[in-house]
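The complex is shown incomplete by one protein chain, all other protein chains being positioned as in the whole.
Then we have chain A:
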Amino acid sequence: MSDLSSKYVLQTVGFDARFPNQNQTRNCFQNYTDYFKCISAKGEDYAPCKQFKKAYNSLCPNEWISKFDEQRENGTFPASLEP
């Protein structure tokens, strides 16, 4: 039992004052963009960037994430990912 609770931590992205409304669409998109901005500035191993990744994984539907990934590869992602 104790090994399970250390393996799976019940923890998720907290409240974000930039997105206080029911509509969380932008919250997902912002965290996705911030993650790729973060790693292009600091590199993929930079630990603080992981927070953005956790956030967008928790908030964005998997279908959206794969669509965003595709758009990034094709260079059609609708936001700048330069730091």
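Basically, a residue touches a chain if its C-beta (ideal position, glycine included) is under 8 Å from a C-beta of that chain, and two chains touch if they have at least 3 such contacts; residues count from 1.
Simple rule for what comes next: contacts and distances are computed from a predicted model.
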UniProt protein name of the chain not shown, from "serine C-palmitoyltransferase", "ADP-ribosylation factor-related protein 1", "tRNA methyltransferase, has a role in tRNA modification" or "Cytochrome c oxidase subunit 2": "Cytochrome c oxidase subunit 2"
Residue touching the undisplayed chain, where the options are A:P48, A:P61 or A:G75: A:P61
For chain A, residues in touch with the removed chain: 1, 4-5, 7-8, 10-15, 22-25, 27-28, 54, 57-63
